[in-house]
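The complex appears here without one of its protein chains, the remainder shown in place.
Going by the order they are written in, the chains are A and B; count residues from 1 in each one.
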Amino acid sequence: MIPFILRRLIQIIPVIIGVTLATFLLTWLIPGDPTNVLLGPDASEEARERLRRSLGLDRSMAAQYLIYMSNLLSGDLGQSLSFSRPVADVLVSRMANTALLAFAAIVLASVAGVAAGTWAALRPGSLHDRGLTIVVLFLNSMPSFWLGLVLILIFGLQLRLLPVSGMAPSGAGLLSLAAHMILPTITLAAWSLASIARMTRAAVLEVINNDFIRTARSRGLSEWRIVLFHVLPNAIPAVLTVIGMQMGFLFSGAVLTETVFSWPGVGLAMFQAIAIRDIPLIQGGILMLALIFVLINLIVDVLYVYFNPKIKLN
Amino acid sequence: MQNIEQDKITSSILSVDSLSVCYGSRKKPIKVVEDVSFDVSAGESLGIVGESGSGKSQTMLAVLRLLGEGGEITSGNIVFDGRDIRSLSNHAMKRVRGNGIALISQDALSALNPAMKVGRQMAEPLVVCDGMSNDASRRKCIDLLDRVGIHGAVSRLECYPHELSGGMRQRVLIAMAISRNPKVLIADEPTTALDVTIQAQILDLIDDLRKDLGMGLVLITHDLGVVAGIADRVSVMYGGRIVETGRTEQIFDAPRHPYTVALLKSIPKIDQSKSERLSPIPGLPVDPRAPLPGCSFSARCEYTKDSCTRSRPALLFAAADGVHQFRCPVDPFGARPESDAENLSRSGGRG
Partner (left out) sequence: MSQFATSPETGRGVFVSNLRNIGTNTSLLIGLGLVSLVVISAVLADFITPHDPNFANPIIRYLPPLSEGYILGTDELGRDILSRLIYGARIALFVAIIPTVISLLIGGILGLIAGYVGSFIDTFVMRYFDIMFAFPGILLALGISAAIGPGLNSMIIAMVVVTIPEFGRIIRGVVLGVREELYVEAARVLGYSHARIILFHILPNVVAPALIYGTLQTGRNVILAASLSFLGLGIQPPTPDWGQMLSGGRTSMVMAPHVATIPGLAIVFLAVGFNLLGDGIRDLLDPRSRQSAK
């Protein structure tokens, strides 16, 4: 197991380098003089010149990338225009809020998705199976921000049951935090829930037709025990891959959800950055979320092997 | 032999009477098992022989009430140990499974849970259903693995199924089947997935266990050769029906149904000369979606007459003992007993 983890760690190094290269190249996409965008239109020519030199804009692409990387490794992601603070500071201070939302959403999506998918697969073609298919279709065809707006409309504005904006004020207690989290969590989880339910249904269907399930039944084991200890452990690896993918999407999907609910996370900061073309912040946010995505997928790979003893570690 | 037949009436542990099984919707039912009857006594072994699709496996799944999605027992009785299987509650049925009737599936690799260690898999019902302690169940599993001839049982408990050889997996499956002292053991093609050399070992093992533990054995196979050495009686199934049943030597020495005769002719024999060719059965197995009105074998049978295609043939007695029965109105092999025997000893008899 340990050598496998090490090997995977080594394998992601080129991917991480590629990710930094791609984010670096975003600056190169900026039309015209990048300092115009990076510093804002009001910056002095002096400041521009300083930035040009520090980014190596007068030098070769490779040199620019090396400068970018060395800044990156020392934790320097540039200066945010919209927040007038270092990008790294802004992102780090908001990461916890985004992570909180993403984790709540993945827990909700996984638990509800696996349960719904399994339930449907146990009786294929039944009423609730067909119902799930339709719900999955709609959840997968719905922009999350629209779902968020509809939830706000129903639970916040009409029924006045739940807060619709922001995070709980500091010191308001866990209950208030939880109340503020409910709608954003559901909104963020919806798409993933549908994907996980769909994958679970397919995986369970595949497992349940295996001979060993019949063996388990022929030995007098109860149905729930068979589902819990024989079906799910064999269906989980496939589901886990989807959950890992979704986890990464949830961190980035936060851009939309946080915007709708004014949730003070990385995503909201990036939305605010878009309006004034605060490229360094967007660049830093993308890099950070992409690295998290890579890391999560690594963890999922390891778990996949752990849950699936049949895979030979080579 | 005579004794067994006499005991049968009183001591039959599993008896199936005119069982029919259908799949599919009520509007368009597909009959896969029709009017099948047999019984097994303690310590006795019954071979059920038929090609794939003949309904033999479905019959056994019906006995365990484990028919697949859409499968249903439409008529007949199944009595196990004095209890009517069809009227048992789900809860009571769970106790019959494994405890009363155990199943050995054909492909041990797919019949074992790939994500569970062998030891845990074996012990699971012992702990969950029989309330054994973990220690006791572990000791029992080691004993069982020893009993089925797996060496180094202790270390095997920690293996996953894919880490064992095919023969060993089949042995594990057998150990699991006998772990709760069942009264009837159903072995569904227990050797098809194995090498020929291992096949004999596994069959011997099953037969030994049957004798030692006094279980009734139902051995399902497509291969008459497999039942030859083991079964006391043989039933031949075709197209969902039993076409011939009798003591093993009756089936091999004096078969009466054309299908049985054809099956016997298709078995290769060691002393067969090169000039003698195996005769495959012409045509395809009957499609249960398009059942024939008369005898299910009539489409492939060289003796078919008009009467064969019109009505379903009844079971006829072939011998006075009341055991040997067959379903053929033409009875080409009964009519010419002398020439028949000659024929068979040349090309189709027991090898």
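Assorted remarks:
Here is the rule we go by: contacts are C-beta pairs under 8 Å (C-beta built on N, C-alpha and C of every residue); 3 or more make two chains touch, one makes a residue touch a chain.
Since we're looking at a predicted model, the values are computed, not measured.
The set of subunit A residues touching the chain not shown comprises 14-16, 18-19, 21-23, 26-27, 29-31, 133, 137-138, 140-146, 149-150, 152-153, 157, 198, 201-202, 205-206, 209, 248-249, 251-253, 255-256, 259-260, 270-271, 273-275, 277, 279, 282-283, 286, 289-290, 293-294, 297.
In this section, only the chains that are shown with their structure count from here on.
Residues of subunit B that touch subunit A in their complex: 61, 64, 66, 69, 94-99, 102-103, 105, 107, 110-116, 124-125, 128-129, 160, 162, 173, 176, 180.
Across the complex, subunit A meets subunit B through its residues 124, 210-212, 214-222, 225, 229-230, 233-234, 307-310.
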